[in-house]
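Got a structure for you, written out below as structure tokens; questions coming shortly.
For this depiction, one protein chain was excluded, whereas all remaining protein chains were kept in their positions.
This part shows subunit A:
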Amino acid sequence: MFEVISNDILAPNLHRMVIRAPRIAPVRRPGQFVIVRVGRGDERIPLTIGDADPAVGTITLFIQAIGASTRKIVAIPAGGSILDVAGPLGKPTHLANWKRVACIGGGVGTAVLFPLVKALAATESQITTIIGGRSSQYVILADELAALSETLLITTEDGSLGRKGFVTAELSELIADPLRTPDAVFAIGPVPMMRAIAELTRPHGIETIVSLNPIMIDGTGMCGGCRVVVDGESKFACVDGPEFDGHLVDFAGLSDRLTTYRDQEAALCHAANECKLTTGVAHV
């Protein structure tokens, strides 16, 4: 049993949960994730470890309630518990000595980005963080990220906060300015966003790292269900990733495989009769 210490709502359907996981907290590194199963019979759900406090043995998860299982997770109040939390899984982020780094987050991807920005902030790199959302209420962690970055740029699709439009517009400007061109770009968010960013940086030869979210079960390399094609080769995202070179990822294949269970997921959501139409925001 893993105790839920706190559960706050950061944005519509986006929760921050702190969970007691004393074995995981001291050993997890940025870029890694856990697999969570609420109770007997429930689905195994991969979630990035957003932060950790090794001293007290807790980890922080940022969870977007998007379907039946994530809704069940965020419904657990502080004081409640989760039956299974396994991890840390996946490879930690590889940090090099970049001079300038751009970190880009979209939707819940911003939460996944957070531990990475925190890790980069401890290096010499200059960080420009760009985060985007549908509208102001979906922009999360702005203060936390601003404190860690040299510059924080915000975009919203409706212009209710920051620049109107997409994160790619800000990135284009960064790249165009020789004084600000990043040596490396981290892009975490919906597949179309990561793909667009990889296409934007490719002609400039800027190293681009993306964090992939294929469907997983075990998270330990046992089932092969999380395979993604990178540089023409099948990789298991749970052990070889989840971060990969964005210029080599077959995004079309990833998007397509993510739709495998769409009908069944919709039916489950409908059965639970609590799926307010928030899906499709950050996941494609």
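Brief remarks follow.
The definition used in the following text is that a residue touches a chain if its C-beta (ideal position, glycine included) is under 8 Å from a C-beta of that chain, and two chains touch if they have at least 3 such contacts; residues count from 1.
We take it that contacts and distances are computed from a predicted model.
This figure omits one chain of the complex; the name its UniProt record holds, of "Sulfide dehydrogenase (Flavoprotein) subunit SudA", "ABC transporter", "Fe-S cluster scaffold complex subunit SufB" or "Carrier domain-containing protein", is "Sulfide dehydrogenase (Flavoprotein) subunit SudA". The chain omitted from view is touched by exactly one of A:30, A:88 or A:132, namely A:88.
Where subunit A meets the chain that is not shown, the touching residues are 23-24, 27, 37, 41-44, 68-69, 83-89, 217-218, 220-225, 227, 229, 234, 239, 253, 256-257, 259-261, 264-265, 268.
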